[in-house]
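For this view, one protein chain was removed and the others were kept in their places.
To keep things simple, chains are lettered A, B and C as they appear, and every chain counts its residues starting from 1.
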Amino acid sequence: MADGEVTVKELVDAMAAFVEERDWQQFHAPKNLAMGIVIEAGELMEHFQWISEAESGALADDAEQMGAIKEEVADVLCYVLAIAERMGIDLSDAFYEKMKRNELKYPAEKYRGRYKL
Amino acid sequence: MADGEVTVKELVDAMAAFVEERDWQQFHAPKNLAMGIVIEAGELMEHFQWISEAESGALADDAEQMGAIKEEVADVLCYVLAIAERMGIDLSDAFYEKMKRNELKYPAEKYRGRYKL
Amino acid sequence: MADGEVTVKELVDAMAAFVEERDWQQFHAPKNLAMGIVIEAGELMEHFQWISEAESGALADDAEQMGAIKEEVADVLCYVLAIAERMGIDLSDAFYEKMKRNELKYPAEKYRGRYKL
Partner (left out) sequence: MADGEVTVKELVDAMAAFVEERDWQQFHAPKNLAMGIVIEAGELMEHFQWISEAESGALADDAEQMGAIKEEVADVLCYVLAIAERMGIDLSDAFYEKMKRNELKYPAEKYRGRYKL
């Protein structure tokens, strides 16, 4: 199943089912899930700690490392899906709202090629 | 646009378009994007630092705080989408693969109600 | 060597010597060292992810877990010492300055028993 064939809700629901089958809602306080995002994101970041930006870009061609990186990204995503479900956040809605704010904050014509003015 | 109506690819593409319109690919090394996930996840976690798990669960009913929390979750998601696009990771594929591994690692009958044996 | 017998400078210098003996200054850009603090702090936090605040307090009496926790705290400290040395920050000076600001921001009589007003 690839990104073009899967709705965001399908991912959220698959994660929720996994949690419910194990009766893990009791552990899934938003506080703990937010910690989970950070912990997994830290593990993802570890792959890039000692290499340059350019080298981190080149990792996309390193099949072995990409296996591990893909798994870390999935771990982060799992917690994002779980906290969204737990707190009643619609991720797509949150995303598009945020993008509207980003469009206003970073007008393309002003910020082209620069991340700050 | 709600989670049931949006494919994961649509989110990935919307994020990629935002980046491309600003010519920001040059800043979006995986190293920097992974840092972004952690930074935004830290800001999300800050909402829960001094409250208990139970209190963090109750925040779902606090409309004012949920506005900010929703925005932080969106910030995390933006970076997840960006790093996936940048590194050629299909998020749905990564997610379902990981869930298969999780099913094996945490069989429901053994882990029901417990996060460790 | 215990905290009462060691100056902060001795720790900073011991860390710097370790780095220099390995010619690791080249890797120790502040960017990478800041990543290191986060990564190690994430590993420390992992010990507390699924337990309550009260349970996390009780870990102080769990000799086995404390061995690992102590090591994670040391890992965080190593990176704090390294970035201080690398950027020319006197940690004690930074600490006392910050505490002065904290005293003004959180007057004891107003904040007694509460972390926000």
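Quick note on the criterion: a residue touches a chain if its C-beta (ideal position, glycine included) is under 8 Å from a C-beta of that chain, and two chains touch if they have at least 3 such contacts.
These figures come from a predicted structure and were not determined experimentally.
Undergrad: Using the document's contact rule, name the residues of subunit C that touch the chain not shown here.
TA: Against the missing chain, subunit C presents residues 1-9, 11-12, 14-15, 18, 21-24, 26-27, 29-32, 34-35, 37-38, 41-42, 44-45, 47-48, 51-54, 56-57, 59-60, 66, 69-71, 73-78, 80-81, 83-84, 86-99, 101-103, 106, 108, 111-113, 115.
Undergrad: Name, in rising order, the residues on subunit A that touch the hidden chain in the full complex.
TA: Touch with the absent chain occurs at residues 35, 38, 42, 50, 52-53, 115-116.
Undergrad: Can you list, in ascending order, the subunit B residues touching the missing chain?
TA: 27, 32, 35-36, 38-39, 41-43, 45-46, 48-50
Here is the rule we go by: only the chains that are shown with their structure count from here on.
Undergrad: Using only the C-alpha atoms, find the rotation that maps subunit A onto subunit B and quote its angle between 0 and 180 degrees, to the nearest 5.
TA: 180
Undergrad: Since subunit B and subunit C are copies that touch, just let me know if over half of their interface numbering is common to both, same, or not, different.
TA: Interface between subunit B and subunit C is built from largely the same residues.
Undergrad: If you average the Cα atoms of subunit B and of subunit C to get two centres, how far apart are those centres in Å?
TA: The answer is 27 Å.
Undergrad: Can you check how far apart subunit A and subunit B are, centre to centre, with Cα atoms defining each centre and the answer in Å?
TA: One centre to the other, that is 3 Å.
Undergrad: Going by the touch rule set out above, which residues of subunit A reach two or more other chains?
TA: In subunit A, the residues touching two or more other chains are 27, 32, 35, 38, 41-42, 45, 48.
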